[in-house]
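Got a structure for you, written out below as C-alpha coordinates; questions coming shortly.
With one protein chain held back, the other chains of the complex are shown just where they sit.
For chain A:
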(Lines give C-alpha, C1' and ligand atoms only; values in the text may rest on other atoms or scores of the structure.)
Protein backbone atom coordinates (compact mmCIF):
# COMPACT_ATOMS: atom_id res chain seq x y z
CA UNK A 1 0.00 0.00 0.00
CA UNK A 2 1.27 3.42 -0.95
CA UNK A 3 1.81 6.03 1.77
CA UNK A 4 1.55 9.73 0.96
CA UNK A 5 3.09 12.00 3.57
CA UNK A 6 1.12 15.23 3.80
CA UNK A 7 2.61 16.34 7.11
CA UNK A 8 3.83 19.93 7.04
CA UNK A 9 1.54 20.71 4.11
CA UNK A 10 -1.19 23.21 4.96
CA UNK A 11 -4.84 23.42 3.86
CA UNK A 12 -5.93 23.40 1.12
CA UNK A 13 -2.65 22.33 -0.56
CA UNK A 14 -2.72 19.00 1.33
CA UNK A 15 -6.15 18.21 -0.12
CA UNK A 16 -5.05 19.06 -3.66
CA UNK A 17 -1.93 16.90 -3.24
CA UNK A 18 -4.08 14.03 -1.99
CA UNK A 19 -6.29 14.33 -5.07
CA UNK A 20 -3.27 14.27 -7.36
CA UNK A 21 -1.91 11.18 -5.59
CA UNK A 22 -5.27 9.44 -6.03
CA UNK A 23 -5.13 10.02 -9.78
CA UNK A 24 -2.20 7.61 -9.97
CA UNK A 25 -3.95 4.64 -8.37
CA UNK A 26 -6.77 2.34 -9.50
CA UNK A 27 -10.32 2.44 -8.22
CA UNK A 28 -10.69 -0.02 -5.33
CA UNK A 29 -7.04 0.22 -4.27
CA UNK A 30 -6.17 1.52 -0.85
CA UNK A 31 -3.74 4.27 0.07
CA UNK A 32 -2.49 5.81 3.31
CA UNK A 33 -2.20 9.54 3.97
CA UNK A 34 -0.26 11.03 6.85
CA UNK A 35 -1.96 14.17 8.13
CA UNK A 36 -1.09 16.76 10.75
CA UNK A 37 -3.33 17.21 13.74
CA UNK A 38 -5.60 20.28 13.78
CA UNK A 39 -7.13 21.72 10.62
CA UNK A 40 -5.60 19.16 8.20
CA UNK A 41 -7.15 16.14 9.94
CA UNK A 42 -10.46 17.96 10.34
CA UNK A 43 -10.69 18.99 6.69
CA UNK A 44 -8.91 16.53 4.42
CA UNK A 45 -10.73 13.30 5.37
CA UNK A 46 -14.21 14.71 4.93
CA UNK A 47 -13.29 16.50 1.70
CA UNK A 48 -11.97 13.22 0.28
CA UNK A 49 -15.12 11.46 1.43
CA UNK A 50 -17.22 14.13 -0.29
CA UNK A 51 -15.25 13.34 -3.47
CA UNK A 52 -16.56 9.77 -3.31
CA UNK A 53 -13.71 7.84 -1.70
CA UNK A 54 -14.24 5.33 1.09
CA UNK A 55 -12.61 6.01 4.43
CA UNK A 56 -11.41 2.79 6.00
CA UNK A 57 -9.64 4.15 9.05
CA UNK A 58 -8.23 7.19 10.76
CA UNK A 59 -5.84 6.63 13.65
CA UNK A 60 -3.71 8.94 15.70
CA UNK A 61 -0.02 7.96 15.98
CA UNK A 62 2.67 10.09 17.65
CA UNK A 63 0.93 13.42 17.14
CA UNK A 64 -0.19 12.87 13.56
CA UNK A 65 -2.95 10.90 11.85
CA UNK A 66 -2.90 7.99 9.44
CA UNK A 67 -5.87 8.01 7.08
CA UNK A 68 -6.56 4.78 5.21
CA UNK A 69 -8.74 5.20 2.18
CA UNK A 70 -10.06 3.15 -0.70
CA UNK A 71 -10.24 4.98 -4.00
CA UNK A 72 -13.80 5.46 -5.24
CA UNK A 73 -15.15 6.11 -8.73
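We take it that contacts are C-beta pairs under 8 Å (C-beta built on N, C-alpha and C of every residue); 3 or more make two chains touch, one makes a residue touch a chain; residues count from 1.
Quick note on the criterion: contacts and distances are computed from a predicted model.
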Inset, instruction - Assign the chain not included in the display its UniProt protein name, restricting the answer to "Ring-1,2-phenylacetyl-CoA epoxidase subunit PaaA", "Stage 0 sporulation protein KD", "Branched-chain amino acid ABC transporter permease" or "Sulfite reductase". - result: "Sulfite reductase"
Inset, instruction - Name every residue on chain A in touch with the hidden partner chain. - result: 41-42, 45-46, 49, 55-60, 65, 67
